[in-house]
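Here the complex is missing one protein chain, while the rest keep their positions.
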Amino acid sequence: MNVFSYRPAPEELSYTFGGRPAVARIAPGTVVEMFTEDCFGGRVRGVDDLPSQVCEFPYLNPVTGPFHVEGAEPGDTLALHFVSIEPARDWAVSTTFPHFGALTATHTTAMLHPPLDEVVWLYEVDAEKRIVRYHARRGDFTVEMPLDPMHGTVGVAPAASEARMTITPDAHGGNMDTPELRAGVTVYLGVNVEGGLFAVGDGHCRQGHGEVCGTAVEAAMNTVVAVELIKGVTTPWPRLEDDEHLMSTGSARPLEDAYRISQHDLVTWSASLTGLDELDAYQLVSQGGEAPVGNVCDTNYTMVAKLPKAYLGGPEIYESAHSRLRTLGEEYLSSR
Amino acid sequence: MNVFSYRPAPEELSYTFGGRPAVARIAPGTVVEMFTEDCFGGRVRGVDDLPSQVCEFPYLNPVTGPFHVEGAEPGDTLALHFVSIEPARDWAVSTTFPHFGALTATHTTAMLHPPLDEVVWLYEVDAEKRIVRYHARRGDFTVEMPLDPMHGTVGVAPAASEARMTITPDAHGGNMDTPELRAGVTVYLGVNVEGGLFAVGDGHCRQGHGEVCGTAVEAAMNTVVAVELIKGVTTPWPRLEDDEHLMSTGSARPLEDAYRISQHDLVTWSASLTGLDELDAYQLVSQGGEAPVGNVCDTNYTMVAKLPKAYLGGPEIYESAHSRLRTLGEEYLSSR
Amino acid sequence: MNVFSYRPAPEELSYTFGGRPAVARIAPGTVVEMFTEDCFGGRVRGVDDLPSQVCEFPYLNPVTGPFHVEGAEPGDTLALHFVSIEPARDWAVSTTFPHFGALTATHTTAMLHPPLDEVVWLYEVDAEKRIVRYHARRGDFTVEMPLDPMHGTVGVAPAASEARMTITPDAHGGNMDTPELRAGVTVYLGVNVEGGLFAVGDGHCRQGHGEVCGTAVEAAMNTVVAVELIKGVTTPWPRLEDDEHLMSTGSARPLEDAYRISQHDLVTWSASLTGLDELDAYQLVSQGGEAPVGNVCDTNYTMVAKLPKAYLGGPEIYESAHSRLRTLGEEYLSSR
Partner (left out) sequence: MNVFSYRPAPEELSYTFGGRPAVARIAPGTVVEMFTEDCFGGRVRGVDDLPSQVCEFPYLNPVTGPFHVEGAEPGDTLALHFVSIEPARDWAVSTTFPHFGALTATHTTAMLHPPLDEVVWLYEVDAEKRIVRYHARRGDFTVEMPLDPMHGTVGVAPAASEARMTITPDAHGGNMDTPELRAGVTVYLGVNVEGGLFAVGDGHCRQGHGEVCGTAVEAAMNTVVAVELIKGVTTPWPRLEDDEHLMSTGSARPLEDAYRISQHDLVTWSASLTGLDELDAYQLVSQGGEAPVGNVCDTNYTMVAKLPKAYLGGPEIYESAHSRLRTLGEEYLSSR
């Protein structure tokens, strides 16, 4: 088994997709073990560490990578199977941030309000019990919620020679912030530049739908990704697959356009997988599909369109990359 | 037990919330058995019954009611517990409709495209096996999906002397089209006029998130609703409660505003139920909340914000109306 | 000349389009002299009259009417030519209002911010000099701006048995808040119910594009409207005509949908007036059209699409109603 381990030094973190050379080259079939910092670069460590004071724009939401996948060319698809995503520390943080979030004026939903209070919440992370513990800041209320680790950010270098801040989700991936991106899931990303140049970051111990306050339970992660390259197959927007579902994503504003992109991709993808007429697929997705909300706070909003594979008769998807990578991931895990 | 049965004659169906006198008066505590027609008024019965030909605007999406609840006054809240929702026929239909749906130009998202094809799908409904059967129109693909009956439309007369088409969801309820509105759920609606004047319609055998093609698996229903009146308690937007969750709804455009309304209501409601500071509630909902999409096709879009009651320590909600009505519903069901 | 004068008593003011009987019947060809109250019902008379204290929801934005036009039936169009719009007092007011306006959180763009300060500005209105005078509230800055009187609200009873608050603009007209609706302009409104039931209100001494703070320079008006009925001609959305331009309106959210509706109507209307192919008209409007913003603060936003008639070769529009009504208006004015 080809295993590659990478732990970035702070100065090796990336803040854009595109515009940066690879930190490493890996062959398809490699299992990559990586450490990812939290979205604050690890600088928010207690309730007095206000992000607007301890962090510096644009050094937010660092990603680990980019990784050059050998042989990847525009027109191909990278398959990234998340074998495991585990919190690297026994704590995590969440915050409000001035003029960021869904229930506050922002720089684009510009208003004359002063910002809401900037507050930090420190969570205890119990990886054994599989819970995180919330503590109210103003009062003594506390509650446990299930640990459900995920990555907010995964993507490749964009098309058209663009470089985009890691905080922005778009057709190249980026900060989609969907809780669907958990261990056991394969992410498909269309390759735009030689090597693809994928990167991963923004681990969350858990996240509500929409990340309404702007941040999740933010944590550094030890993450294992098994990589495949699917030659000659394009992918217009990031897609996900787990054992039971296929999923399409869309990232745009307003939110209905994120919904439209994801549903449109799921409908046309379903039609192409099955030979169904497009309107027949439209109908089937209309009745059988789910639409988990990703984020409603980032520079683009993200929606996921999700359908049980069984509703399509269990078609072959991306040359069965998911089941192959799942097996590879199990082999990796049983070898540790 | 006070049981009231009502089956509307076709000419008794309503097409607006507001602007119509009650069809009946009921006392709080009543269990109402009602028949509701499907959104096409029962006129689409086969694949050749194109809705644009057999239906006539504005006679779409009929509701059963309105019912006057004795003693209801502006400033009160109606609690409607859906005891059971059962398909009244062994078939159901879904269709595309010219310039209606999420992946088509519409009268407001106005474009120069001709409409997509108008197509009808006829579903078999097997109430015993609890499935519906989809058949592709162009090809012989077929698949079973779980029966999961719900009502797209429930509401009261609006405030400010308005009368609104039943197809429009807003603060008074209406055509929210959320799959969360299934049997076992209690809906809370703020009373705007004397008697409240609630009505129910638009049964779906099941529905995907967003009702992307514009219609669900549309069916006439035999539905049982247990009614309570909560005096002196206001409800700004429709809220739902099931055994495990509290839910807020928001209906607006663009979709992020529906999201904002629902999340804002859930945050402020959670704060008021628990005494939590508003930002503490914002944080808790951000990590623990779900955001099931209602519709992304109607004149307003609908989002639901949903939180496990356990995360709030199981507070008393609406004077425990849900558990009382749930018990009443069980008594009703066991008495049949 | 058939002249009808009407000055409503306070209890005769209307707060909805639809849902109310006519205050008077008039024959086509009539010149109607009317008084309209300001949007606060005349209750805000000085800087200490905060609207949230002196006004009571839903008694805001009163309109004068509705007027029944004899012979008007669904499928017809009313032509309302604004002969003159003159401030009825030598003062006017504008205000911020809690959670209302474009640069504040609102009930639908729901956020956790407290409202902006509620402030009243009192304007001097000099009808002879044709100016209004602004005074800053915090400081002694003052400036004169041209008097440019208009009506924010004009409409008919909606279709589908709806009744809508006067504050909402939609296909029936309503609170479009476009500065294009000044004296010399003819408004075309599709008739939805017998008699049409038009009403007029919400005079502004002037208004910026979008009415960004939520209110204009609000004033009671003495207004003269010349009325024609165009039989058998439908009008999907309110249209306007002045001596040089034809204009279409659209009211919706998000703002791009208001833009789309108005541009779509202008394109298809231009094509039908000239025989141009639809794409040729699309091209012509793309290069020759203007898009004055109406409001970006009401429950729907309003955009206007505007094209010089000369670019279409000066086609006959609505059976030349505008030039006829313009002549009638001039006769009326010269007879005073």
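Going by the order they are written in, the chains are A, B and C; count residues from 1 in each one.
Note that in this section contacts are C-beta pairs under 8 Å (C-beta built on N, C-alpha and C of every residue); 3 or more make two chains touch, one makes a residue touch a chain.
A quick note: this is a predicted structure, and the numbers were derived from the prediction, not measured.
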Contacts of the unshown chain among the visible ones are A, B, C
Using the document's definition of touch, tell me which of C:P10, C:P74, C:P114 or C:G208 contacts the absent chain.
C:G208
Where chain A meets the chain that is not shown, the residues are 15-16, 18-19, 57-58, 107-112, 159-165, 250, 252-254, 257, 260-261, 263-265, 267, 278-279, 282
Counting contacts across the full complex, list the positions on chain B that touch the omitted chain.
103-105, 109-114, 116, 254
Considering the whole complex, not just the chains shown, which residues of chain C touch the missing one?
94, 96, 102-103, 116-117, 119, 121, 132, 134, 136-139, 141, 143, 145, 206-217, 253-256, 259-260, 263-264, 267, 274-277, 279-280, 282-291, 293, 296, 301, 303, 310-313
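Everything below uses one rule, namely that only the chains that are shown with their structure count from here on.
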Same residues or different residues: which describes how chain B and chain C meet, taking over half shared numbers as same?
same
Give me the ID of the chain with the smallest distance between its Cα centroid and the all-protein Cα centroid.
B
Measuring centre to centre with CA averages, how many angstrom lie between chain A and chain B?
33
Rounded Å distance, chain A centre to chain C centre (Cα mean)
48
In whole angstrom, what separates the CA-based centres of chain B and chain C?
35
Among the residues of chain C, which are close enough to touch at least two other chains?
109-112, 254
